[in-house]
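What follows is subunit A.
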Amino acid sequence: ADLTIGFSQIGSESGWRAAETTVTKQEAEKRGIDLKFADAQQKQENQIKAIRSFIAQGVDAILVAPVVATGWDEVLEEAKDADIPVVLLDRTVDADKSLYLTAVTSDLVHEGRVAGEWLVSEMGDQDCRIVELQGTTGSSPAIDRKKGFEEGIAGHDNLQIVRSQTGDFTRAQGKVVMESFLKAEGGENICALYAHNDDMAVGAIQAIKEAGLKPGEDIKIVAIDAVPDAHKAIAEGEMNATIELTPNMAGPALDALEAYLASGTEPEKWIQTESKLFTSEDDNQAIYDMKKDLGY
Partner candidate 1 sequence: MGPKPSTLKRVMPQLLILAAALALNVLVFPEFFHIDFRNGRLFGNVVDVLNRGAPVALLCIGMTLVIATRGIDLSVGAVMAIAGAVAASVVVDGHGWVTALLAALAAGGVCGLWNGFLVAVLRIQPIVATLVLMVAGRGIAQLVTEGKILTFSDPGLIHLGAGVVAGIPTPILIWVTLGLLVAWAVRKTALGMLIEAIGINERSSRLAGINSRVLLICVYTVSGLCAALAGVIVAADIKGADANNAGLWLELDAILAVVIGGNSLLGGRFSILASLIGALIIQSVNSVILLSGMPPEFNLVIKAVLILCILVIQSPRIGNLIYILRASGPQPQPDRPPLPKKEAAR
Partner candidate 2 sequence: MKDTLTPDDRPVLRARGVSKFFPGTIALDDVDLALRPGEVHALLGENGAGKSTLIKCLTGAYRRDAGLIELDGQEVEPQSTADSQKLGIGTVYQEVNLLPNLTVAENLFLGRQPMRAGFVARRRMNREARDVLAGYGLDVDPGEPLTAYSVAIQQVIAIARAVEMSGKVLILDEPTASLDRDEVQLLFGVIRQLTARGLAVVFITHFLDQVFDISDRATVLRNGRVVGTVNMSEVSQRDVITMMLGRQLEARVQRHEVGPAGKGLVAIEGLAKRGMIEPFSLNIREGEVVGLAGLLGSGRTETCNLIFGAVQADQGRILLREKEISVSRPRDAIAHRFALCPEDRKVDGIVGDLSVRDNIILALQARQGWMRPIPRAKVNEIAESYVRALDIRLASLDMPIRLLSGGNQQKALLARWLATNPDFLILDEPTRGIDVGAHAEIIALIEQLRADGMALLVASSEMEELVAYSTRVVVLRDRQQVSELTGDAITPENIVRAIADEGEAA
């Protein structure tokens, strides 16, 4: 019979998230799986409710993209009691590993580190004052990407983060905060921008242009996610690098699940997706054209 799988998604707070949803639905369709989709509107309690409802309905497996790492033990235990395998997408949780089948995620700290290392290699020995646009205060990508970046530039005293403020992962805030950076520091004194996601970087690019500076040249820009608009910006020379966070977490997850349900093959506990660095050396226009219909 067909598989019924419940998918508890965080919400649709960013283009990347929307793309993940689209890809997941496509992957499920490709495999003939009946996907029950539940949007949690960015709330953990809604995700827990959704998982409980999935259990009550008796689905065959559950995919969940946890909004936060903590707080899942109880509900995962209930799923385990009901013999429903759970696969985590895109983030892991602080729970006993036996409670879920596997986690398909990237390494957020690693992404930050890649960004940091890129900047180190780009700058060489030059002095560089960096401004940072953080994600939503308290969210795990914001925390980990900050941490990773700091690790990446550690030991290079010529690189220095001079201002760091939250841009809430949005374009609008990215632009507003960048404007204040440009004024508070003086545009000439900023050599690079590190943004926790591409949306903020895209907003910041506009602020830089309005201040009469050239993004990508006067101020180097590196961000994370590799959404289509970032590729476009790189193609146009307004941005320098982005690290890909693939929206296709569901593909590997469903592969593992199908294998498990069919033959009981236990997958590895962590399936890490690649964090690929894209710079102006890649054919960004082509990638843009390919990605732009994914629902970003």
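A few points about this structure:
One rule holds for everything that comes next: a contact is a pair of C-beta atoms (placed from the backbone, for glycine too) under 8 Å apart; a residue touches a chain by one contact, two chains touch by 3 or more; residues count from 1.
Behind the choice of candidates: all candidates are chains of the complex that A comes from, given by their letters.
Just so we're clear, the structure is a prediction, and the values are computed from it rather than from any experiment.
Among the candidates 1 or 2, the one that touches subunit A within this complex is 1. In the complex of the two chains, the subunit A residues touching candidate 1 come out as 11-15, 18-19, 21-22, 134, 137-138, 163-166, 168-173, 175-177, 179-180, 183-184, 199, 202-203, 206, 210-212, 229, 295-296.
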